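Removed from the display is one protein chain of the complex; every other protein chain stays in position.
Moving on to chain A:
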Amino acid sequence: MRNAFETGTIVAIVAGVVGYFVIIRKSAFAAHALSHVGFAGAAGAVYLGLSPIVGLLSFTMGGAVFMGALGKKAASRDTQIGIVLAFMLGLGILFISLYQGYSSEAYSILFGQILGISSSDVIFTVISGVAVLAVVIIIYHPLLFASVDEEVASASGANVTLISLGFMILVAFTVSIAVQVIGVLLIFALLVTPAAAGVRLTGRPLLGLVYSIAIGLLITWIGLFLAFYSPYPVSFFITAIGFLVYLGVRGFSWFRHDRSRIVRAF
């Protein structure tokens, strides 16, 4: 449980920060696809008798470099990304069928296995998480500029291709550590949901990041707590609480923006 709590906390912070940029860059589907690329890698690693994290990281990195090199616009090419995603999922299934061991391995890659996290996984998560956060702190301003306004950022001399590439590598790392908590299929719950809510709550990017982290931590901690005292899986609680928080935030911003209209109607 302690390992789960530590890992969950780090993942929630890192995913909250990286997720914020995933939202404003409209790269949610690309991030989702990266997790599927990671699934093929993780399943391949398991088949070869390696740690899943080795496959996860190497495959998501490869995918990130490929997508990043194509630029921000490429990351929103839904059709091509979807085709690659389907192929990667299929490849993962092949590796799993080749692997004659426990199907629980496949299950944990797909849906997460935070309660079974080892101490070495925690160390890996801490190191990767701190590295990702350090890079975000360094490139925060150029990344924000290029994410909001790529054309003007480029005209004022920013290397937007390099920024896009660097960002996708950050997403690859984040996906690789988040998969342990929430699994490949549910990656949205930590990488997208808290940030999507955070973005709506404020027009100030730094504050949006803080909200995004806070929401991520909230749903992870409550999810872990509920799962520990109940027979149901953590992933369910995390996704369900995230969904409710997002609904609440949408309702709140709707109320705030349309309140005047409602008042006038009466």
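For the reader, a short list of remarks on this structure follows.
One rule holds in what follows: a residue touches a chain if its C-beta (ideal position, glycine included) is under 8 Å from a C-beta of that chain, and two chains touch if they have at least 3 such contacts; residues count from 1.
Rule of thumb we're sticking to: contacts and distances are computed from a predicted model.
This figure omits one chain of the complex; the name its UniProt record holds, of "C4-dicarboxylate ABC transporter", "Delta(24)-sterol reductase", "Zinc import ATP-binding protein ZnuC" or "Pyridoxal 5'-phosphate synthase subunit PdxT", is "Zinc import ATP-binding protein ZnuC".
Touch with the chain that is not drawn comes from one residue among A:A15, A:I117 or A:V199, which is A:V199. Across A:I23, A:I117, A:L165 or A:V245, the residue that sits in touch with the chain not pictured is A:I23. The residue touching the chain not shown here, chosen from A:A153, A:M168, A:L209 or A:V245, is A:A153.
Mapped onto chain A, the interface with the missing chain covers residues 23-24, 26, 137-142, 144-149, 151-153, 155-158, 199-200, 202-205, 208.
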